[in-house]
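Structure below; questions to follow.
For this depiction, one protein chain was excluded, whereas all remaining protein chains were kept in their positions.
Residue numbering begins at 1 within each chain, and the chains themselves are lettered A, B and C in the order written.
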Amino acid sequence: MRYLAYILAQTGRNLKQTWSTQCMTLLTVSLSVLIFAFFFLIYTNMLAAGEKLGDELRLIVYLEDEIVPQMQDQLERKIRGFSDVEKVVYVSRKKAFDRLSKQLDKDKDVLDDLGPDFLPPSIEVYPAKNLHTLTQIKHFADFLATLPQATKVQYGHSWVERFAYFTKLLQIIMFLSGGLLILTTTFMVSYTIRLTIFARREELQILRMLGATDAYIKVPLLLEGVMQGFLGTGFGLLSLYFLFTWIRERFTGPGFLNLFEFSFFPLQILVLITGVSIIFCAGGSLTSMRKLLRL
Amino acid sequence: MRYLAYILAQTGRNLKQTWSTQCMTLLTVSLSVLIFAFFFLIYTNMLAAGEKLGDELRLIVYLEDEIVPQMQDQLERKIRGFSDVEKVVYVSRKKAFDRLSKQLDKDKDVLDDLGPDFLPPSIEVYPAKNLHTLTQIKHFADFLATLPQATKVQYGHSWVERFAYFTKLLQIIMFLSGGLLILTTTFMVSYTIRLTIFARREELQILRMLGATDAYIKVPLLLEGVMQGFLGTGFGLLSLYFLFTWIRERFTGPGFLNLFEFSFFPLQILVLITGVSIIFCAGGSLTSMRKLLRL
Amino acid sequence: MKKTTENTPPGEIPVDKPFVDLVKVSKIFKPSITALQDISISIARGELVFLTGMSGAGKTTLLKLICCLDRPTKGVIEVEGKDLSRLKPKQLQLLRQNIGVAYQNFRILPDLTVFQNISMAMEVAYRSPTVIRRRIDDLLNMLLLTDKRDTETGKLSRGEQQRVAIARAAANSPSLLLADEPTGNLDTETTWQVMNLFKQLNDAGTTIIIASHDETIYKNAPFRTLKLVQGKLV
Partner (left out) sequence: MKKTTENTPPGEIPVDKPFVDLVKVSKIFKPSITALQDISISIARGELVFLTGMSGAGKTTLLKLICCLDRPTKGVIEVEGKDLSRLKPKQLQLLRQNIGVAYQNFRILPDLTVFQNISMAMEVAYRSPTVIRRRIDDLLNMLLLTDKRDTETGKLSRGEQQRVAIARAAANSPSLLLADEPTGNLDTETTWQVMNLFKQLNDAGTTIIIASHDETIYKNAPFRTLKLVQGKLV
């Protein structure tokens, strides 16, 4: 009982005596968590946004002639067998003609002379909306061209290519930045902890000399580390949340919200970030201290 | 002469004695510069890429009837008067027909019956490639619809909207991350410098007591700060350059390069970053020291 | 756990066995500074011993070896019958709680008050707050420091700091007390106050080793005096 009381008292006293450095370390942790989590949030939302952006993509396979429903099913199966596909729509001559006339709107009378058969039938393939398949679109198009009856495959060639590269680049950038940030924040936090512990080496050494048990020295440091990790992450994530709501309120119109379901982390991720941060801070304190206490 | 020699000797000795902290501080500065510059680089390239991505955008203003060249010029002037525009192309009925027949390719014989006049003439407007105008595209389209002779304005409505929002979002994100990073790195570097100077307060105080002149104490610290800023930024930017070339070599196909002229900072920016970093490190050292030396 | 923080009952070790026993102890600092050479000393339970010698003779080094802040290059040191080189960390920590040391360079924390500095030593041994308060007030009273109780030690005069270091060493009523140059910064009057404290502790059974160059305190005293000359006992 008294044991616990002393350790808690010791922790409290430490915090009180070193509050300014504690605050600075807390700020460091908070900022680190903030930029890391900010990045992570952008990354996850960006991926989702990238998918949405690919919605419009479809490949049109022009066919030699109308095909029977049985054949349609067979083709669809073949296509689905090659790649993950969201939707496959068969467009008959008639349907194609209707569309064109709708497009031409007022001028649709020009089509009257042609009759509904002048446009070729086609299959429209909507590939699955993930970046992986997007980047393989060319490959996919080549495959579609080999289908029986296919005469030509049309798709927003250059646009798709650009989009694919763009999203790929985004992915790489996010990945690298993420890595860089993790590295940097990890280093910064551990360096900061090392320095602050180092500033207290005299105190720790004296405790050692006075015969303080390992627990007496380490538990307060551990508690301190846990608190720093917890509070630091807490502040960091909280600021992120405010930033997030601010962005959402300030910058999203109806079309925007529609496009990006700009969403915050789920609880699990929050807990995970906090946990890792706590482990990191507490572990950092203990390992820094170990170096100082070789007595 | 001896004055200078002593100050240089003093600087050298300081560096030798505190090399481990110096290295850590250097690493901190390097990492800070690295992530900041990395971000900045991405930001500038992203803006360029965003522009490129907007290349394909055009607004088609369908006209009631063919117009004479004089009228074309007048319309173009009107359009340019409203907004920054890259290119305005007049497409006559004939030209539109030629295009369509080219598009239909093999099936172009279907058009033979129609005669070259069945498509309406149009003006194609390519807006200037900057994000600002992209977000105003809808507004622009509304204006175009009010032009004399205009019957309808067509453009990749939903795609443009999405792209505009996407780039706007990117811009916001980059802006916020940039701000956050500047804040964070600034704080980290200054905190680190503060801590390392603080670790040497005994030495500085003793120098003070021994009657060292201001120059004798400050010049070595200033030189140290300048060196840290210079080397730190140097390493940071160098790593960034390697990262940059690695990304470029590793991830860019021909289409990629084509799309993004993924380019490194120009010299001026490099010098600017280094300069700011040096000022920051040296200034940080001096202000931290000032607090310690109130004797 | 609490047992060893109190004086071990005399029955545990044979009374005739020395309380502190050094056998052929040498300490050589790298690269080749022989601070101590073949020192053999036996100090009985309850003894008060003076350790003298010129500056640099090895007094501090010897005390550091006894309180296990450093390890001898050669030789065996036994305290309370335990070989110091064989102690487990836990045992070592408990032993240290039972040895009070007034370091020559004090090793007190300048940011803490006198009270906090002394109570640190007692809290480490999990003494109760009331015991701590009473004991510290007693000690401060004896060492003429009562009015400095709540002053940060960094603001004290050197002699006052020295007495804080001594008070901390004596706080736990240790069974062994090592005082390294305890009166180096003290005037004659204060010196006698400190010596009184030591005698009082000694009367209560504490074994005391005092390293000092101050002849006035050991010259006519009825205690054994060990003299070190360049690391050798003479």
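Please note the rule applied: contacts are C-beta pairs under 8 Å (C-beta built on N, C-alpha and C of every residue); 3 or more make two chains touch, one makes a residue touch a chain.
Treat the numbers as computed from the prediction; the structure is a model and nothing was measured.
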Left-out chain, listing which of the shown chains it touches | B, C
Could you tell which one of C:Leu186, C:Ile217 or C:Leu233 touches the chain left off the display?
-> C:Leu186
Which parts of chain C are in contact with the chain that was left out?
-> 29, 52-56, 59-61, 104-105, 155-160, 162-163, 180-181, 184-190, 213, 215
So which bits of chain B touch the chain we can't see?
-> 2-3, 6, 9-10, 17, 202-203, 205-207, 209-214, 216, 295
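Just so it is clear, only the chains that are shown with their structure count from here on.
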Computing the C-alpha centre of each chain, which chain sits at the greatest distance from chain B?
-> C
Between chain A and chain C, the Cα-mean centres are separated in Å by 62
From the C-alpha centre of chain A to that of chain B, how far is it in Å?
-> 22
Find the geometric centre of each of chain B and chain C from their Cα atoms only, then give the gap between the two centres in Å, rounded to an integer.
-> 67
At least two other chains touched by the same residue of chain A: list those residues.
-> none
